[in-house]
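As structure tokens, the structure follows; a few thoughts come after it.
A single protein chain has been removed from this complex, and every other one stays in its place.
Letters A and B name the chains as they come in the text, with residue numbers starting at 1 for each one.
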Amino acid sequence: MHIPDGFLSSRVWAPLDAVAAPAVAWLGRRAQRGFDHHKIPLMGVMGAFIFAVQMINFPVGSGTSGHLVGGALLSFTLGPAAAAIVMTSILAIQALIFQDGGLLALGANVINMAIAGVLAGYLPFVLLRGSRAGVFLGGVLSLMTSAALALGELSLSGVPMPRPVLVVSAGLFVVSALVEGAITVAVVGALEKIQPGFLRTPAASGGPAAVALGAAAVVLGGAGVFAASERPDGIESLARTAGIWSRAGSLVQTPLADYRLGVGSLAGTWAGRTVAGLLGILAVYVICRAAARILGMRKGAGAAE
Amino acid sequence: MNPVVQVRGLRYAYEDGTEALKGIDFDLQPGECVALLGANGSGKTTFALHLNGLLRASGGTVVVDGLEVREENLKEIRRRVGLVFQDSESQLFMPTVLEDAAFAPLAAGVAEKVALERARRALEQVGMAHKAHKAPWHLSAGEKKRVAIAGILAEEPKVLVLDEPTTFLDPPGQRGLAELLASLPQAKILITHDVAFAGRLCSSAVFFQEGRIAARGGITAIVHEFHW
Partner (left out) sequence: MDSPLHRRHAAGKAIAGLGMLICIASLGRPAWRAAGAYLLLLAAGTAAAKLPVPRILLGGAVVLPFAAGIAVIAAVSGDSERAAMVLVRAYLSSLTTLLLVASTPLPELLAGLEKLGAPEFLLQVMQFVYRYLMVLREEAGAMRDAAASRAGTVRVLEFRKAAGAAGVLFARAHNRAQAIHRAMVARGFEGRMPALRQLPFRMPDAVFAAGTLAVAVAVRAVLA
């Protein structure tokens, strides 16, 4: 998923570098947060851990093995800001020493994997209060988000993506995401046995979670729309292939059908689609909160705070 | 002569209340070398961690070179007591040998040029000056231990405390380390299971047993008394 140099057009890599740089600086200050440099050895060694854990094979069937990417796991154990900095340092080392990912493309890769990926992994964990479902979804969404953004950026740069390629890539990404979710759950389980203190207990959603959600919603919404807008045939054919399209159309006449707001001048524009996407994410958020509250009430006094 | 380390009635208890140290009295004279012997978990390392304030006593006093181990003295005490940990890999945390040897003076605020000069001199003293720009990962266990000692010497300490220094060292490595330590004028505390190694360097030993000092005296006498 690391994009090498030479693939992205300058109108893609340059603005992403321009956004990533201050974002990383800000995240660095947040990760430091009064600890000065005391956390540096921990973050550095955890970065080395991520490199090392890639060597462990997780058999997933018929002779194939998966590996842990680890962005979500880092966010559950170090917190999202520190996890983002650790992932950024890993991506930079990978680009420099292993030529895995480009240097001009580093901004894009950092946004995809260290920022959006980590945030998308952390959110379900927080919203679902550190439950197994939250851990699993965290692993899944962190990978899906990184992949969607990468595809979107390549697509915007003019890399041709015919339908079969899109379908195969999407399929591969879904499989890797599910594997990441499963591995993350298993490793979190192992950690809980070794030392429960490794994992953060997500506090009742407050300011930080809301901010994180807001940022993630924007990123995910934008990513989803990037991917959808440039190659609408690809996504629609994917859906058609899955047989969802025709069924959905006949079942529900959704107000956001075709991601077009029926509002005059906005209809069909990029902005219109983005707003529709964001509203969709907001709807998912409301549903998640409701579900979490219901689950929280069922768990009763034992719910982690 | 005033002892360079003076411990009176040192007590230490863990968070759950278990007492790890139950009243330790200990003196170390300048230039003296004392071995700490005893079973694992008897309190040797716990005791050593009080000498530079990494652990805080629950009771009693620790005085190093005239300074009592207290919050406001920690910076100075950590300069005067050099602790060489068992795991050199975690002790050599800087990217190159020279930068690691210079860490202590740099952290103390010494000017870079001066710090690097002190580091170079310390590396020469331990015989590792020729590897100044190597990454620690490439060194052998014996070389890592020497660089760790250089990093401590760069602070110009009064006391060296070494925790199981011969772990991972082969016999030639152990002999080399013994020679190096014998050449250093600082007072030394040697935590070790290697009685022969201790015998090469230390005149006396102290035997730890369940958080107390059960005996002190010549090494051979202690070994005999406790069938060590």
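Quick notes on this one:
Note that in this section a contact is a pair of C-beta atoms (placed from the backbone, for glycine too) under 8 Å apart; a residue touches a chain by one contact, two chains touch by 3 or more.
From a predicted model like this one, the values you see are computed outputs, not experimental measurements.
In the entire assembly, the chain absent from the figure touches the shown chains A, B. The missing chain, though absent from the display, is touched by one residue of B:D65, B:E99, B:E143 or B:D194; that residue is B:E99. Taking the whole complex into account, chain B touches the unshown chain at residues 52, 54, 75, 78-79, 83, 85, 87, 89-91, 93-96, 99, 102-104, 106-108, 112, 133, 135-137, 151-152, 155. With the whole complex as reference, residues 2, 4-8, 10, 13, 24-25, 28-29, 31-32, 35-38, 40-49, 51-53, 55-61, 68, 77, 85-86, 88-90, 92-93, 95-99, 102-104, 154, 159-162, 165, 183, 186-187, 189-191, 193-195, 198 of chain A touch the missing chain.
Going forward, only the chains that are shown with their structure count from here on.
For the pair chain A and chain B, the distance between mean C-alpha positions equals 48 Å.
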